[in-house]
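Pasting in a structure now, in structure tokens, and then I'll have a few things to ask.
Of the protein chains in this complex, one is absent; all others appear in place.
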Amino acid sequence: MIKALFPASFDPIHNGHIDIINRAAQIFDEVVVGVYDLPDKDLLFSLDERFKLVQECFNDRSMITVVTYSGLTVDYCREINAKVILRGLRVFSDFEYEFRLALSNSELAPDIETLSFITNKEHSFLSSSTVREIALLGGDVSGMVPDNVLKALKDKRNS
Amino acid sequence: MIKALFPASFDPIHNGHIDIINRAAQIFDEVVVGVYDLPDKDLLFSLDERFKLVQECFNDRSMITVVTYSGLTVDYCREINAKVILRGLRVFSDFEYEFRLALSNSELAPDIETLSFITNKEHSFLSSSTVREIALLGGDVSGMVPDNVLKALKDKRNS
Amino acid sequence: MIKALFPASFDPIHNGHIDIINRAAQIFDEVVVGVYDLPDKDLLFSLDERFKLVQECFNDRSMITVVTYSGLTVDYCREINAKVILRGLRVFSDFEYEFRLALSNSELAPDIETLSFITNKEHSFLSSSTVREIALLGGDVSGMVPDNVLKALKDKRNS
Amino acid sequence: MIKALFPASFDPIHNGHIDIINRAAQIFDEVVVGVYDLPDKDLLFSLDERFKLVQECFNDRSMITVVTYSGLTVDYCREINAKVILRGLRVFSDFEYEFRLALSNSELAPDIETLSFITNKEHSFLSSSTVREIALLGGDVSGMVPDNVLKALKDKRNS
Amino acid sequence: MIKALFPASFDPIHNGHIDIINRAAQIFDEVVVGVYDLPDKDLLFSLDERFKLVQECFNDRSMITVVTYSGLTVDYCREINAKVILRGLRVFSDFEYEFRLALSNSELAPDIETLSFITNKEHSFLSSSTVREIALLGGDVSGMVPDNVLKALKDKRNS
Partner (left out) sequence: MIKALFPASFDPIHNGHIDIINRAAQIFDEVVVGVYDLPDKDLLFSLDERFKLVQECFNDRSMITVVTYSGLTVDYCREINAKVILRGLRVFSDFEYEFRLALSNSELAPDIETLSFITNKEHSFLSSSTVREIALLGGDVSGMVPDNVLKALKDKRNS
């Protein structure tokens, strides 16, 4: 039985994340979606808001659980006994960031494996920061995020 | 039960391949190592030689099987009922090639997933073509390939 | 009145080419599609076949003309009085090739401008070589090329 | 008649921008230089200062107009009826940023086309941030910016 | 006699820096390690702390001197009569940054040459920011930094 962690800050979750999490759930026995608690970074949504938006996307899926965590990702993997860290690679520049992260994690914890999905071409241009930028300027992101996130972005903009 | 295919031309197999195949066997229930039959390409070792060298590396591992195949990789996956194609990403330029391959495969067969391991930093500079180039010029590749391949390269050079 | 040349070897033309040529025809007064005569390179289709397949895609469009040419692209631009060379950039590695080509052309002919379209995400994985590889292995490329090319690829495979 | 928008934050305008805007004016009927109003970002020059410095560079060119704008770039294009967004690609890493921007814009407004010029090799190392960094440390940027910007940078440094 | 400057912010120095400085001292007559004074940037260690940590790593090496400096790097080179600026290239994305820096420096001072070492594969994933991130989350960085830095990071975390 293989448990896999999909960690991200999800500020906010978008359709690219959802697609990869659903594809992962076809392969691994349990997928834990880890909403990372980043106290220092300047975020649009609070940890609670980000967690709630992610959870609403998967609340009818028994093999997908949503959690929040902080500290080193590899330490959290060991705590929950996850053997695999999942990442989604977009064709854009995050490859280098991902590579460095994977090598650092393997240095810290050689027993935990990082496996990467290739992001679908439909979502290759999508990132949480793109979603935030467009939404806060009043652009239409309805094709990029699920309905609950769309509503949350509108509320944020009007507040 | 997840069966995964690791396809490559293995001309010849090197320590980077072996590391990833062993790591994959920790995660997936069965790993099929597919030696690709490329009739047109200019290769150093024949299909039989490449298959034999790969097989010798894993002949005591029950969940790793070695095969040869030709045609489209996704067609072969369906034939053997493999749900996952495994690849090893090096930090070097093959990322773009890998990305294109993964998107083409997903276009042809959306039900088969490509998952990528990140190559260990020890093997980040290793490729079959580097091994061939150095070995044929008389350089020492004993740290890059297993003993049976080392011997086969020497035989090839002396023939 | 701006005349623009879209040069390529079109071996064969695919949906990514067609999309960019149609988008170019919305902007420039005349788009000349130049099928490049590459005597040395190993091609699947002859110059005549490539020209005919391209022409069939645009034969009802008055501001799109299809030609064959050889020699330096900038020399041909001057011959037909085209002020602009059009290229399609995919997110993949051809950017570096394109950049070098554009700088060489600007060195040889500073009066001729290279302008690049960004390839639509639908076609980001598409290249003529991908089409050839998949088609010759019997894969389904019906979503990647127009019908006349699909038929030509089948004929080529059966011959 | 094709109207094209060249949008940037111009903090400050440099010789690479000027070269591309002049080349664009050889091809398009009207080039609108859009100085983007970025309220949140930490900028060296105010919107008014940036606008004035840009305007001084083109005040004798009838087909080049300089404006300020805010909000989504594609919304502004529609407002002024510009069919084309122009960008300058440097060989450096901004390609990935540009690609993502172009795909986002095409998602939001498929009727507006992004066209990219290749930055001249003379200006390939130039960016507004390089200019700012060097100038604020007292380095000589006289070969990188026009005279009015050179003076403005000196004033800024002495203030 | 060739004097070479190795400039960096060293926040903090790590094993990748030390390896390259030692390799440089095999080739150049004198290596000056320049700890850059960055007043604006958000740093973990103060200039004094960074200088002291670097100095402790090389205090028994007569041809390696450690200094602090501010302003333009090329101006400082001229001041100390260093003909060469040394940099370490990692395979990761800093190549583009390095290239731009080298071209800017050569624009400002054509008489000063930038020479790049290739970072050893052992340190290819290492950067000061990776060290800071892992250390501040309580991860083990003992394989990435010398002992004095390890102690300084622990003190910083506990303070």
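To keep things simple, chains are lettered A, B, C, D and E as they appear, and every chain counts its residues starting from 1.
By definition in this document, a contact is a pair of C-beta atoms (placed from the backbone, for glycine too) under 8 Å apart; a residue touches a chain by one contact, two chains touch by 3 or more.
None of the values given here were measured: they were computed from a predicted structure.
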In the complete complex, the chain left out here touches which of the visible ones? B, C, D, E
For the chain left off this view, which of E:Leu44, E:Leu103 or E:Leu136 is in contact with it? E:Leu103
Interface residues of chain D (partner: the chain not displayed): 91-92, 121-122, 124-125
Just the residue numbers, please: which parts of chain B touch the chain that's not shown? 92-93, 124-125, 127, 130, 134, 137-140, 143-144
Which residue numbers on chain E touch the omitted chain? 2, 23, 26-27, 83-84, 89, 91, 95-96, 98-99, 102-103, 106, 113-118, 120-121
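As a working rule, only the chains that are shown with their structure count from here on.
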If you average the C-alpha positions per chain, which one ends up nearest the average over all of them? A
So, in whole Å, the Cα centroid of chain C is separated from that of chain D by 30
Chain B to chain D, mean C-alpha position gap in Å, rounds to 47
Counting only residues that touch at least 2 other chains, which ones in chain B make the list? 91, 96, 99, 103, 121
What are all the touching pairs of chains? A-B, A-C, A-D, A-E, B-C, B-E, C-D, D-E
